[in-house]
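Below is one structure, written out as structure tokens; comments come after it.
Every protein chain but one is kept in place in this view of the complex.
For chain A:
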Amino acid sequence: MATIFFADPELVIGHGRRVLFVNPDDLQLFKEIELPPDLATCGLKVADSKEQHCQHEQQDVAAAGSAKQSSNTASASASKAKAIEVSIQNVSYSPDRQLLAITTTGGQKALLLYRSRMEHARLLSVRPLARASSALRFCSDGSSVLVTDKTGDCYQYDCVEVEAAPRLLLGHLSVVFDILWTDDQQHIITCDRDDKIRVTNYPATFDIHSYCLGHKEFVSGLALLTEQHIVSSSGDKTLRVWNFIEGKELLIHQLPAPAVRLQVQQLEPEKVYQVAVLFYDHVDGVAIYRLERSSGDNWAITATTVVRADAGLWNICNFTLTGNRVYVTGAENECLAIKAYDIGSGETSTSVPDGWVKMVLRGLEAEGVAYLPEDLSVWFKKRFDNVSDYLERKKRRIEEQQQQKCG
């Protein structure tokens, strides 16, 4: 997927094997990172000790690591996996922006940790992942980073001991779409495809503090509001505010369509937030809500802005907000496209510098390269009925039997 987020003043866009850090208001490129085609050349290897932590599906890791190993360990599956090009899955800054984490998917699944500087980024370590990541989050002091995956596992990677093997912290039974770690590091909050938001104590992650239950489809995104409050977006066409300490639902706001991505900006601490969601298959691409807290646990949506984002004309995949614009990524004519809209008017932004989009696409080496965004339809539960057929046959059997008795 094309990753995009705004870390003022940088707009960070990851795609393929490249991450660009660009100024949205001029043609300045703050820095860029390019991953090698084979991560073994920058230090990826199989960590033997890791096998205890990732008990299942070791093939991925084995495949990732075998590139630099002696040829007798390279299996057919490894060479097959290697044929799939490495691509960037998630990118995240530590809160103090000193560290940068990148996860990759494709032939080599890995977590790359960088020391970040304004002008460049220095690679600190490359550690193998058991599976492709689904979300990535640093803790508030940047001492470790959490990686979740499609089977619902959440691993902690140390950022001080940068080569240390990961620790399995908790597990869901389905893909974890987002993860939060409170500023006081007391709670890790995760959401999954089975409608759940789970609040886990930290460091005692074997102890579940609470669940925030009420969503009726996948929970696609989470954001921290205050020390007790979070907002969540879901495929059930709702946005909800929770007191996660008590597992209590405080606000439910109906959306016109399922929400697949969530972005939140704080406008006034503890009080006013801009909550933006990306819709799945809807005439409007993005909606931006003003969320206000009047007192204690009282929250309300006080204003709505809709950004059509030419929905329906291209395959929208991801988005982010800057102070005044919404940047939407997706595929147009089967290639990566990035479009900017004004938050105020919802129309295509006219203030983006000439040549900016072209520069970004060229910088990502995305021009003319086929790109197929993630198929988000698989997030929805497949409803298949394995009950009514059985009950129908049972009913018929009983009826037949009663007829025989009567006859």
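Going forward, contacts are C-beta pairs under 8 Å (C-beta built on N, C-alpha and C of every residue); 3 or more make two chains touch, one makes a residue touch a chain; residues count from 1.
What we mean here is this: contacts and distances are computed from a predicted model.
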Choices "tRNA (guanine-N(7)-)-methyltransferase", "[RNA-polymerase]-subunit kinase", "Actin-related protein 6" or "Elongator complex protein 4" - which one is the UniProt name of the chain not shown: "tRNA (guanine-N(7)-)-methyltransferase"
Omitted-chain contact residue, chosen from A:E32, A:E85, A:D158 or A:D194: A:D194
Chain not shown: contacting residue from A:R137, A:H215, A:K237 or A:H282: A:H215
Positions on chain A where the hidden chain makes contact: 55-57, 151-153, 168, 170-174, 194-196, 200, 204-208, 210-211, 213-216, 381-387, 390-391, 393-394, 396-398, 400-401, 404
